[in-house]
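In this view, the complex is presented without one of its protein chains, the others remaining in place.
Naming follows writing order (A, B and C), and every chain is counted from residue 1.
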């Protein structure tokens, strides 16, 4: 079961004073910045992005969400778990677990849907085969297997 | 039908150079900053927040999401439509339409679930009656009416 | 006298809820974001930047500073005055006055030193003659005239 899969990749992020807003906890939009940072590091760790060529990232963000359980505060380190939780034809879903490092407690969960995109042609394209194999191998997913899908696939597979 | 209701409140936000990231369009997390700003202005317009006392805002963000259709760019003005699309017992949902001002085209849609919260007691509370009446009147919602709900209500109403 | 010159260009910026930090006034780094936004609009107004090609801006920031008198707060609009206060051979200085729009009161002053730069060759270059003429004409400066200089010129003019 995909939903039972643990996170194999984690990236620690120190809460910055600037991340905190007038409510004196980390601003809700900043959780998406944490996910973005951890996702970039995940793609680099898997060899899918060099970290240098910003045109080369042929994926666009179609949708994202976050569920907040507890508010991060200045002084904490956020440990962000990242994994690909669904691998479709043209899109894939990344799931996140945002934990307070010292206690290991999960404060928030997130999800992004990413679509493979050809910037030159200006249209979505099938996920490159090399990406599919690396992601599937890393996450123990079987591409095309309905068991990979936690929810209805909006791809035209 | 709630889903047919138009937006009656709009707030314009100029895209800042700083909102743009290395991909050269507005960063995906920044859409939530736009929603936050427009929501604050909406609450002020309805007389629910003074804009000054940050402790007084007895609502916490439980969940939020955004669906991206097109990317905002530097030079544009974002017109953010805001409305309360569900009014539960302890929580309410705010929906957003992010449009490019010059063309009127919708680039993104968002949604936040907010929970009434008593900071002193550290627990969720029923939405204050005054808030319910103002929100319901403004949006033409009938509190407690299932027609207000676009989706299953997670409240223990 | 340059120091007596008024500002002829102003750009209004609405304080965002997100600009405010845990001290409940606008974060000190954000004043530089306001200056950056107003500077970009100034360059566009003078026809020096299209607002679209980010490679084309052949200037790099060498130095900047801000003096804080009063703290901006959520709910205010910042009116940012921008002018070129010194026009050197390879660099020019931009000065800013950050005012609270409703009262007209100056809350902060800023300054940036910008250097003309050739990104392909990776080195500073003389300010293009077209830029010099437009800036000088707009600000009533006489290029090369020591009266333009409020302080010692660090250029190798």
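Keep in mind that, in the parts below, contacts are C-beta pairs under 8 Å (C-beta built on N, C-alpha and C of every residue); 3 or more make two chains touch, one makes a residue touch a chain.
For clarity, every value in this text was computed on a predicted model and none was experimentally measured.
Taking the whole complex into account, chain B touches the unshown chain at residues 17-18, 20-22, 24, 27, 29, 74.
Within the entire complex, the positions of chain C that touch the omitted partner chain are 22-23, 27-30, 32-33, 36, 54, 57, 60-68, 71. Against the chain not shown here, chain A presents residues 13-14, 16-18, 24, 33, 36-37, 40, 51-52, 54, 74-75.
Throughout what follows, only the chains that are shown with their structure count from here on.
At the interface between chain A and chain B, two copies of one sequence, more than half of the residue numbers in use appear on both sides, so the contact is built from largely the same positions.
In this assembly, the C-alpha centroid of chain A lies 24 Å from the C-alpha centroid of chain B. Looking at chain C, residues 17-18, 24, 74 sit in touch with two or more other chains.
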